[in-house]
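Missing here is one protein chain; the remaining ones are kept as they sit in the complex.
Chain IDs A, B and C follow the sequence of writing; residue 1 opens each chain.
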Amino acid sequence: MGLDKIGIAKRIAQEVKDGTYINLGIGIPTLVANFIPENINVVLQSENGLLGIGPFPEEEEVDADLINAGKQTVTTTAGSSLFSSSESFEMIRGGHVDLTILGAMEVSENGDIANWKIPGKMVKGMGGAMDLVASADNIIVAMQHCSRSGQSKLLEACSLPITGLNCVKKVVTDMAVLDVLPDGGFKLLERAPGVSVEEIQNATAGKLIVEGEIPEMQIG
Amino acid sequence: MGLDKIGIAKRIAQEVKDGTYINLGIGIPTLVANFIPENINVVLQSENGLLGIGPFPEEEEVDADLINAGKQTVTTTAGSSLFSSSESFEMIRGGHVDLTILGAMEVSENGDIANWKIPGKMVKGMGGAMDLVASADNIIVAMQHCSRSGQSKLLEACSLPITGLNCVKKVVTDMAVLDVLPDGGFKLLERAPGVSVEEIQNATAGKLIVEGEIPEMQIG
Amino acid sequence: MINKVVASPDEAVKDIQDNAILMLGGFGLCGIPEQSIAALLRKGVNGLTCISNNAGVDDFGIGLMLKTRQVKKMISSYVGENAEFERQLLSGELEVDLIPQGTLAERIRAGGAGIPAFFTPAGYGTEVAEGKEVREFNGKMHLLESWLKADFALVKAWKGDTSGNLIFKGTARNFNPMMAMAGKITIAEVEELVEPGELDPNAIHTPGIYVQRIFQGESYEKRIEQRTTKIK
Partner (left out) sequence: MINKVVASPDEAVKDIQDNAILMLGGFGLCGIPEQSIAALLRKGVNGLTCISNNAGVDDFGIGLMLKTRQVKKMISSYVGENAEFERQLLSGELEVDLIPQGTLAERIRAGGAGIPAFFTPAGYGTEVAEGKEVREFNGKMHLLESWLKADFALVKAWKGDTSGNLIFKGTARNFNPMMAMAGKITIAEVEELVEPGELDPNAIHTPGIYVQRIFQGESYEKRIEQRTTKIK
């Protein structure tokens, strides 16, 4: 009956290519790091100023001066580098990060993303999200297919305030893997185990494109 | 009969204030460093990426990786810092350098400077001069009062291609010290030893302002 | 070299007036100027505009100055973890200007570097773009953003020398170097203050030209927001 967060993270990990630099957002995206195969060499960027995020520290290694963008204590790895916030966004804005994985509240069929603000709720701010989505060439969104109240989060047009336009390339949800086509529309690539095309169709408010047989995700 | 280059450099050294950061151009300005009193603490900036230029090296200290903007081998001092060219011009453009001392071919009575190009001659380029003159709040020009052919270099308007507009604050020549007034005009402050006001007047093509008794420079 | 040492945080902040515009380094609680904030609390200056990526937590960092109502306006990218902040914002006591993090960093850097305005793609098509000049470059839309400067920048470094050269540690660097550049007066607090010549000139992160005052802080708390350790 669909994937859990771990399942979504595991599926996204399959999208990660050897020899690339990756920025992982807070939440499910952060989990992706745990499932990247050992034979794949990637470097994780943290927008607060670290390239080469290592694992969480041992209790005795904890260093208040070494955190990730989610403010969690982390470590460096062999080959890490540290830099300022402006240098960090030089990398991001300059298109040097190969893959960006983000959570979202809504994605539209033309690749718009909304993930920073809900009208009527306390606004916490966009952090680095607007820079990331405006700059990255390859953005994968990790999210639930529907909200808790059952509303589709894959829409014709976002209803929430936009974070960026025409930027999402792929969406991985608890139900499906979908490409956002350059001309608009969610192209269904894979179904979660036990989820039917019809269920995905019913849960997708934006234009869904289904061509041929849709395989089931292979998650190890 | 007027100052030599050393004399000009010595007189400019009197303008240097304690606790300041200074950029010295090539030529006479470079000589100024030799005459800054020992009780005056200043830091010299070299636009190729060094703050805190030390003296020329001993023969055995020479390091090809440590030069000034004139491409001469130099040393660092205790408290020096090294940085890239973009960081160097952040300092300059951001107005963090307190005093800039430059050579010039012409200065106009409204503070324009020409020091990079002579029509008909091979153009070598402006280097950092245009950035320096456009950014610095306090620019002193060190130059001969007249060209070798006897033409005044203090003009109503520059005849050579401009390096920057309304930027020179003071001019020290072999004959005189002059302020460039905000509303235009060279205000005569001091005469070189043995040089008369009349001689200065005759050598100054731009508007010269002479008020009261003009003292002779005191050069140690 | 020029000696920039002041005796205490209180001396360092003594001429910060009501309604001053401040920049404060740090990302979350990492690399914040703890001691200068404490001195501002003791001084009791009011009506401050604080440019800082975050706003601290209820009982640490800028959160302490929010509690004492010393802050009139925050300019930040993310102001999450702070209940008092939320209360003041909703009641209209506090103004907030939210800016994308990379744009915030670049605007501060531009302020220090003498670049009055630049184009960036971040925020195009969003409410951040409202009222801003839009221009297309290479088929992509960009916003014109202007520099940010401050009357005082309060930064925190790991090591510094008496002439103001600074070295940061780990991700505590974050916004500190750009803010040091963009403050009319930059006040640096360091964990270890040394003599000129003791720091490698090739390893300086912030050259002393950007620092007007420096002091060595005592007993840094360096609070951790999310202590996360390896799962055994």
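General remarks:
Everything that follows uses one rule, which is that contacts are C-beta pairs under 8 Å (C-beta built on N, C-alpha and C of every residue); 3 or more make two chains touch, one makes a residue touch a chain.
From a predicted model like this one, the values you see are computed outputs, not experimental measurements.
Considering C:T120, C:N165 or C:T206, the position touching the chain not shown turns out to be C:T120 (whole complex). Contact with the chain that does not appear here is found for just one residue of B:I40, B:V123 or B:I209, B:V123. Although one chain is not drawn, the whole complex shows that of B:A33, B:A134 or B:L181 it is B:A134 that touches it. For subunit A, the residues touching the chain absent from view are 19-21, 41-43, 45, 51-52, 76-83, 87, 89-97, 135.
Along subunit B, the points of touch with the absent chain fall at residues 46-50, 55-59, 62-74, 76, 82-86, 88-89, 92-93, 112, 122-131, 134-135, 161-165. Residue positions on subunit C in contact with the hidden chain: 106, 110, 113-121, 135, 137-138, 140, 142, 146, 167-170, 202-203, in rising order.
Please note the rule applied: only the chains that are shown with their structure count from here on.
Looking at B-C and A-C, the interface holding more C-beta pairs in contact is that of A-C. Rounded to a whole number, the gap between the C-alpha centres of subunit A and subunit B is 56 angstrom.
Averaged C-alpha coordinates give centres for subunit B and subunit C that are 36 Å from one another. Here the CA centre of subunit A is 29 Å from the CA centre of subunit C.
Counting only residues that touch two or more partner chains, subunit C has 109.
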